[in-house]
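Please read through the structure below; I'll follow up with questions.
Chains shown are a subset, placed as in the full complex.
Chains here go by letter, A and B, matching the order in which they are written, and residues are numbered from 1 within each.
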Amino acid sequence: MGYISLDQARTIIAAALAHGGQLGLKPLSVAVLDSGSHLIAFERQDGSSTLRAQIATGKAAGALALGLSSRRIGEMAAERPSFVASLGTIAPAGLIPAAGGVIVVDEAGRAIGAVGVTGDTSDNDELCALAGIAAAKLKAQNA
Amino acid sequence: MGYISLDQARTIIAAALAHGGQLGLKPLSVAVLDSGSHLIAFERQDGSSTLRAQIATGKAAGALALGLSSRRIGEMAAERPSFVASLGTIAPAGLIPAAGGVIVVDEAGRAIGAVGVTGDTSDNDELCALAGIAAAKLKAQNA
């Protein structure tokens, strides 16, 4: 089973922030987690509000918690709000039901980590997470 | 008052996982708790996401917390979401309002423990919990 190295995590963050700059987005924060939801690297751009580390981490950790992107968890929350809220209570690193948290998989489709982005709309956050993963020549889980 | 032995807990888990295999379900996790909500045994199948121990435990512990199956708690959450959310905050092992957490009772109807299953749809999770309880020749609470 593979893993995300610190060098790859730096590439992911730099590319995600660069993508946000190209799109003219608000200040972004990007977290890269290993397969066990432990933080490898994080950056928060100047001018960001205070909870961004927890939100970025919570999007990525929530995705790993359920094996689904935080976009999918957001859709689940629209249908089953109490269920998803109850998960947030027991998730050690939080579980944020909004797009921007994307699982990274190896060639066999196994989770090797996740990326969480926050700061702009959740759709834009997710675009930046995907741009970061692609720049590191890694693969985003398609779910 | 009776109790669930470790041998019975093993039978419950093995039968629940076997039932999931027969139905072709996703990787499952199964927790068996005693009447005080303390874990007796737990197994998480290969390929599961990270939060499954907490979810399986939270379904079973929530059932014991209120004396109702987690399916019933899920129905309650649809009607009274704030009430159920407030319970999750004070429940040490969580309280997950979705089917798959089933109370085990003795002949007199007293709770002697609970089983929590997660990994597939909550309806399928519950089928596996019931299969496990039946295989151990124990009785599921009818509520």
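The working rule: contacts are C-beta pairs under 8 Å (C-beta built on N, C-alpha and C of every residue); 3 or more make two chains touch, one makes a residue touch a chain.
Computed from a predicted structure; not experimentally measured.
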item	value
Number of identical chains in the entire complex, 2 depicted	4
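Everything that follows uses one rule, which is that only the chains that are shown with their structure count from here on.
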item	value
Cα-superposition angle relating the copies chain B and chain A, to nearest 5°	90
Distance from chain B to chain A - Cα centre to Cα centre, in angstrom	30
Contact set on chain A toward chain B in their complex	35-37, 64-68, 80-83, 85-87, 89-91, 95, 110-111
Residues on chain B engaged by chain A in the complex (per definition of touch)	47-51, 54-55, 58, 62, 74, 77-78, 81, 84-85, 88-89, 93-98
